[in-house]
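Please see the structure below; I have some questions.
Every protein chain but one is kept in place in this view of the complex.
By letter and in written order, the chains are A and B; residue numbering begins at 1 in each of them.
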Amino acid sequence: ECGRINLPTPTVHLGDPLTASCIISPNCSHLGPETQIVWKVGRESQPGKRQQRLEDGSQEFTVTIPRLSSPRVLLSCYLRWGHSLQMLDQAEVQAGYPPAAPHNLSCLMNLTTNSLICQWEPGPNSHLPTNFTLKTPFFWVPGSRGNCQTQEDSILDCVPSDGQNHCSIPRRHLQLYQNMGIWVQAENALGTTKSPQLCLVPMDVVKLEPPTLWALPPSPEAAPPQPGCLLLRWEPWKPSLYIEQKCELRHQPRLGEASWDLVGPLLSQTLQYELCGLLPSTAYALQMRCTRWPLPGQWSDWSPSLTL
Amino acid sequence: ECGRINLPTPTVHLGDPLTASCIISPNCSHLGPETQIVWKVGRESQPGKRQQRLEDGSQEFTVTIPRLSSPRVLLSCYLRWGHSLQMLDQAEVQAGYPPAAPHNLSCLMNLTTNSLICQWEPGPNSHLPTNFTLKTPFFWVPGSRGNCQTQEDSILDCVPSDGQNHCSIPRRHLQLYQNMGIWVQAENALGTTKSPQLCLVPMDVVKLEPPTLWALPPSPEAAPPQPGCLLLRWEPWKPSLYIEQKCELRHQPRLGEASWDLVGPLLSQTLQYELCGLLPSTAYALQMRCTRWPLPGQWSDWSPSLTL
Partner (left out) sequence: TGPLPQSFLLKCLEQMRKVQADGTALQETLCATHQLCHPEELVLLGHALGIPQPPLSSCSSQALQLMGCLRQLHSGLFLYQGLLQALAGISPELAPTLDTLQLDTTDFAINIWQQMEDLGMAPAVPPTQGTMPAFTSAFQRRAGGVLVASNLQSFLELAYRALRHFAKP
């Protein structure tokens, strides 16, 4: 090996200086009357600074880059050999920032996938490969008084798939009705940081799928609906039948610019509603959404429009 | 344990008889003056045959099902206990056939996935869980004279994903220009069988992606095309540029029922072709396909229609 580059660290802060050295082994330095080294940062030559002879006879050439201004720099050490430059070694230097603390961490309990899905915002780009990990204590422990103080020893790591800023914690790692502390850790070569801890009860952030809504045709048994009224029927999303819910109905004439009219709350025991005050011979779009209630929960999306 | 069913084998040939026995342990047979057993095949009762006392004091009740006619049978042994029937044990019997030899094995070398994709037909349903495995020798061995005699010791197993009748052998297991023996094994509880062996050279079954075809606008430099003629240009699929190919062009008036007119072979060096004999003011659909040539290969699919 003729020459080798020594870097104090392969990763530095963007904008900081960098000092590197190129060690020329004795069996190489006899090549010319006087060993001459040329440094290149990327393609540009960079004047070397000092040179000194080491005990073992090899020579150390040092260079300082005053200010690293790009996230990835290729530093090469060339030996002048007759009329040519011979590249002896090349080192890659990464420059960036310590990770910013992830923020806006929010979670939803999804009953379809039976998992707690959390997402966050990574914050400004650190220009360095950064690993995000969603963290939460593994077990509920008797005596933990159900608050979010976490024992550091048993932490579950949820690693998102590449480049994603969301992660799903599967059902078997969840106590659905207990407080759990949850946060995101960001880590790169220049440091580690954490988002603020979120303290939540998975079921209290359950987001249901929309209900199914349909209009009841006038039937001989039931009294005919009043003029300008419509008999509606709905059914909560099947997997959420065990959850007490309240729902909201909105309707809007399909043509024109009228905004939505809101009707609610409709409790999930009723499942039927006579909607009145409708304009005659006007096509309407109707939608419904539900949420866990009186226990806390998230509103479902609006159901697909029922057009009448 | 009160009672246990003994089966000679959990899997039998469809249509064959089955004899099973229910062993009633001594600590259970004291329950009534005389132990009475009721057999059920599925939900239907089945008269028991013999009964005998064994040395250890337990009683063996035997039943014979003359002809197993469904692929999955639940056989239950009940003890009459007062006015109720108590289920003591239940056994699942599978009935089917040994696997049929897979046939119509064919393979294509896919340069996009860089793998040899083979597919086959499984043959009639054996009614039993059957595992299909694509098999080929692991290595080409110097001196193996490039024919398809396979040494049994080093066989690569390609296991298709559930229920699929195709499997892909990745590039690192292939010698693209050597003969390789390849076959499919089918195995279930009643036996094992093999498809006939295919002997092929992966590159000789390469299937290319279609070329790209476009019409050249009349340009000042080049001579204007003859009336009723069209200057076409094409480019073979980029990853196959290293492969010598011949191509075929087909064209057809877009309206009416006229069949395709075929033009070829067009060698892949030319890349340009003046197509004449076209009807004036008639919209045409043109398509092209290519194959490795003169070395063997498979025709690509026709390119998407170029409509002019």
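By definition in this document, contacts are C-beta pairs under 8 Å (C-beta built on N, C-alpha and C of every residue); 3 or more make two chains touch, one makes a residue touch a chain.
These figures come from a predicted structure and were not determined experimentally.
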| item | value |
| --- | --- |
| Hidden partner chain, touching residue among B:R43, B:R172 or B:K238 | B:R43 |
| Contact partner of the left-out chain, one of A:C2, A:I117, A:L216 or A:L295 | A:L295 |
| Hidden-chain contact residue, picked from the options B:S45, B:Q90, B:N125 or B:T307 | B:Q90 |
| Contact footprint on chain A, counting only the chain that is left out | 114, 140, 142-143, 145-146, 171-172, 175-178, 203, 241-244, 294-295 |
| Residues of chain B in contact with the chain not shown | 1-2, 4, 28, 31, 42-43, 74, 76, 78-79, 81, 84-91 |
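The rule is short, and it goes like this: only the chains that are shown with their structure count from here on.
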| item | value |
| --- | --- |
| Gap in Å, rounded to a whole number, between the CA centres of chain B and chain A | 40 |
